[in-house]
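Worksheet for the structure shown next.
Left out: one protein chain. Kept in place: all the others.
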Amino acid sequence: MFSSQIRTDLALEAHETVQNAGKDSHSPIHGVEVQERYHKKSNTQITRVFITTKNGAKAIGKPMGRYITMEAPNMAEADEDYHREISKELAHQLHYMIPDLKKEKSILVVGLGNRDVTADALGPDVIDNLCITRHILQEYGKAAYNKEHIHSISSLAPGVMAKNGMETAEIIKGVIEQTRPDIMLVIDALAARNIRRLNTTIQLTDTGILPGSGVGNHRNALTRESLGIPVIAIGVPTVVDAATIVRSALDLLGSSAYVFDPDEPGVQKTFQELNNMYVTNKDIDETIKRLSFTISEALNIAFEIS
Amino acid sequence: MFSSQIRTDLALEAHETVQNAGKDSHSPIHGVEVQERYHKKSNTQITRVFITTKNGAKAIGKPMGRYITMEAPNMAEADEDYHREISKELAHQLHYMIPDLKKEKSILVVGLGNRDVTADALGPDVIDNLCITRHILQEYGKAAYNKEHIHSISSLAPGVMAKNGMETAEIIKGVIEQTRPDIMLVIDALAARNIRRLNTTIQLTDTGILPGSGVGNHRNALTRESLGIPVIAIGVPTVVDAATIVRSALDLLGSSAYVFDPDEPGVQKTFQELNNMYVTNKDIDETIKRLSFTISEALNIAFEIS
Amino acid sequence: MFSSQIRTDLALEAHETVQNAGKDSHSPIHGVEVQERYHKKSNTQITRVFITTKNGAKAIGKPMGRYITMEAPNMAEADEDYHREISKELAHQLHYMIPDLKKEKSILVVGLGNRDVTADALGPDVIDNLCITRHILQEYGKAAYNKEHIHSISSLAPGVMAKNGMETAEIIKGVIEQTRPDIMLVIDALAARNIRRLNTTIQLTDTGILPGSGVGNHRNALTRESLGIPVIAIGVPTVVDAATIVRSALDLLGSSAYVFDPDEPGVQKTFQELNNMYVTNKDIDETIKRLSFTISEALNIAFEIS
Partner (left out) sequence: MFSSQIRTDLALEAHETVQNAGKDSHSPIHGVEVQERYHKKSNTQITRVFITTKNGAKAIGKPMGRYITMEAPNMAEADEDYHREISKELAHQLHYMIPDLKKEKSILVVGLGNRDVTADALGPDVIDNLCITRHILQEYGKAAYNKEHIHSISSLAPGVMAKNGMETAEIIKGVIEQTRPDIMLVIDALAARNIRRLNTTIQLTDTGILPGSGVGNHRNALTRESLGIPVIAIGVPTVVDAATIVRSALDLLGSSAYVFDPDEPGVQKTFQELNNMYVTNKDIDETIKRLSFTISEALNIAFEIS
């Protein structure tokens, strides 16, 4: 199957792909529950996908857990008031995801990615706009804030392995052991399958981040299992693999009309050339700046610091 | 014809496309001369395309004039010595293009593009590394340099219309009228058809820059006709249009195997979505930094300032 | 006199210095009128200095014209609502300065300075946040805006002579001749005498910008005389010369207690070393970002575009 090679970090897209591959595209998948809701104020479609069994996980190709997708078609545009609505709705969804945020927590926010590669800088950029409290609380106590309850917020932009020579997971494990947060949030730029989702979709999940296929023993995993604390991941697709876009276009243009063999050398060469290439919108630099602000605002709202 | 919609700024690619569309792909096109040469030291394929008649221009879809393409497959990599060789060869080709550079000239170098959009920042970045002499010569005369003959070099990064509210051509015309250079060089990031040419190809031409189809009366043209002085353009393809890459992949995957109608609504919608999207390599930020240095070094060598 | 060597771009400081040098520090200077007002909402002290005669200009060392200084001690801090108030008040003062802004005008906004030198990047950064309309009006007419009256706004960040090889004035003259604006606004980073004024003071003046001593024939002047249209300058002091700060400290620490000869070689050497050095606050990078946004917002409000 061709489509199964299409890369997506979004559970929503993985779910769609599996459904479309089936004969009856709206038959439910065992072990997968889907809830849909439309939020008017932020013009946002909210889909919650719950993968509740191992079979469900296998079918979708994503680990068991909860996935919330916010689709906000206007998010790529420069409307400040609109972005404020998105931030509020995202804060609302974070309260749903993070266990017991009513009580004071110590929260580590990690921004993954390479700040020198525009489309990958989302994570580090979110960190730059975040309100941090841990060092103030450690130095002056709660008296420094005029509030009854205040979370201890710290953050980290660990960089990328090619620059550090270390796995991101090694750095994060070390920092968690030293600073003992209750919970970790991790922000990352994702790859989507569908260009319509570029910079218009936010995914929250309590499964953390599990690089690669989701099978086996991962020293690189950023999950509750590997780190010992709950890990909530927030991601926005900022790129589509160039190979994925060609495959999608072929599908859309009428898969019935052509037949070719993915193992044929000419076909393989064509896709190999697309390797290491990605598709992005022309004003990606401006878009990333805006998105990172929207997400850091959501975190500031969710943590009630402003 | 499908391929005719493929966008390229490279005369070499336009020429290839026309040839491939013909039955005998190596038959010459009237009014178009092609010379090829391999330069060993810089591992560079140099192709000179001369469009000598109006019919040739019409056939290729590019204005009459001289086009030199340097294809250097390793140019995207980080080898300093190799980049020095490319700079030298590009300087050599500039001496061929620029009339009578043995005599002292006053040269304006213009870097087109938006410095806040990574893939479009090539022009402004080249300007940043250039050795400028005009203000020194005006203040202190030739005595400031220990040289018999010295060009007067000035530069400008005019920005983009969306930020200035002015046509780039308006700004450049005004500056030329005030400072009266003998010749203008203009650096720009281009779009290619073939991803293999991304960041590996440099095009020089004495036709200047003529936005759009190349027909009619252009207030935006940067050409000898519109500016009154010779205009040499240097360009490097840094992006491929997303629609172009899908079209190219379809062609490669076997155009005989599928048949579809480009005017069909579904097909149109597919390509519309690709609008405003481009394909680029993952380390484009680093690549642009390197390329801009290679080109500014070439200019510094060509003008004998260092 | 020592203090007379202290460099300041602020008319207010020049006026203070002259007054302090006099025996009776509050005696009026002929040809100079001063009005003071406190604006509560923005916690801003507004001082208008009118230099009305040649003798007044000579006494102060600044050209004849109107100077408005807004002193906002909290402007260096990160309070968004407060900055909005400053923007509004600055917009109000701009309406006072710019002749007949009720009628539709064509306005060119120029951001002076080097965008690669943090403390000098104020001008180019203001340009980056400005709402530009000229190109839309030229392409689509007033129909593009749902407004009865709309100014035509264009902008330019001409860069600096060391990078361009051209006087900033040459570039601006050329652009004005091509695009024929009714009026020019020019934004620049200034040098102050007093570190308390760093990043807390905005100066508006209708005298434009006259580099150097203010005497003689200037090819570099950006004034109504040299450009043929009214020129309003907006400046914020972002640096204090290192030599100035030492002189000021000496003055403050009790000039009566020490006596030394400014022409003595040891003294000269001490001050020479301070040449090319400036004093700035530690978070200048963040401060410039905030100030440039406050000023561009003021312009957007004054021009009623948002």
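Letters A, B and C name the chains as they come in the text, with residue numbers starting at 1 for each one.
Here is the rule we use: a contact is a pair of C-beta atoms (placed from the backbone, for glycine too) under 8 Å apart; a residue touches a chain by one contact, two chains touch by 3 or more.
This is a predicted model, so every value here is computed, not measured.
Taking every chain of the complex into account, the omitted one touches A, C.
Only one residue from A:Ser42, A:Ser155 or A:Thr205 touches the chain missing from this view: A:Ser155.
For the chain left out of this panel, the touching residue among C:Glu77, C:Glu225 or C:Asp285 is C:Asp285. In the full complex, subunit A contacts the hidden chain through residues 116, 127-128, 132-136, 152-157, 159, 161-167, 170-171, 173-179.
The set of subunit C residues touching the chain not shown comprises 116-118, 195-196, 198, 242, 245-246, 249-250, 252-254, 257-260, 266-267, 270, 273-274, 276-286.
In the analysis below, only the chains that are shown with their structure count from here on.
Taken as a graph of touching chains, this assembly forms an open line, each chain in contact only with its neighbours along the path.
Least-squares overlay of CA atoms from subunit A onto subunit C yields a rotation of 180° to the nearest 5. Here the CA centre of subunit A is 45 Å from the CA centre of subunit C. With touch defined as above, subunit A holds no residue shared between interfaces to two or more other chains.
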